[in-house]
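Omission of a single protein chain aside, the complex is shown with its protein chains in their original locations.
What follows is chain A.
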Amino acid sequence: MEVDREDGRSQNQLRPLACSSNILHRAHGSASWSQGDTKVLAAVYGPKAGTKKNENPEKACIEVIWKPKTGQIGKLEKEYEMILKRTLQSICILTVNPNTTTSVIIQVVNDDGALLPSAINAACMALVDAGIPMRHLAVSICCCVARSGLVILDPTKLEEQNMKAFAYLVFPNSVHSVLPEGSLSVQGEPIENGIITSVTHGVMSVDDYFYCLEQGRAASTKLSDFLRRNLQQQSTDSSKAG
């Protein structure tokens, strides 16, 4: 069953990805991430001394500020801040710099669908640029379920609104290991199959959701390769400059 998408993409095709880092000079780390027309800018300041009142002082704390393109900050922005904070807390090694706060600021430049996944990807790249210690990267993708039951990846805003349901999924990045295959698996599944974060909207059947997970995992492998190439290029560029 084929689905006609307005921009002519196939079911599993992602929009063109573009990522650049170290674009803001005052921030300790920064990155810009765009998927098609959706563009997000992320800046990282930290680690700074001290934690907020209700936070555990034995661990580092991450604070997220989400700035929408227009309008006032409302419940949607607060929800995105909370999801982003908990996702980043799970990938950063919080015991390395205890009693510090790292601020991540997200500025939405343009929203054309899959906004939260773009923001998570941008925040991850900015944290790498700032040198915050992390266990692995968070690779994020949006999957939509059409009324016919077909799953399409990386929808535009129009597609998101017209579909039956969509899910934002975040996976750890794929692992290139020197250890033998299978030694890194948990419960019989490789580490990169685990979900860090999942947020769904709309009504879908349980089988649709598992189908989304499969498609999301396949796409996250492609995204991980893109990130790896990007980071390797940047490290060779900076070593040439130094």
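Heads up, the rule we're going with is that contacts are C-beta pairs under 8 Å (C-beta built on N, C-alpha and C of every residue); 3 or more make two chains touch, one makes a residue touch a chain; residues count from 1.
Here is the rule we use: contacts and distances are computed from a predicted model.
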Protein name (UniProt record) of the chain left out of view, among "Proteasome subunit alpha type", "Ribosomal RNA-processing protein 43", "Cell cycle control protein" or "Dolichol phosphate-mannose biosynthesis regulatory protein": "Ribosomal RNA-processing protein 43"
Hidden-chain contact residue, picked from the options A:Leu24, A:Ala43, A:Cys61 or A:Ile83: A:Ile83
Candidate in contact with the missing chain, chosen from A:Leu153, A:Leu213 or A:Leu227: A:Leu213
Hidden partner chain, residues of chain A it touches: 53-54, 74-76, 78-79, 82-83, 85-90, 167, 170, 172, 186-187, 189, 191, 193-206, 208-210, 213
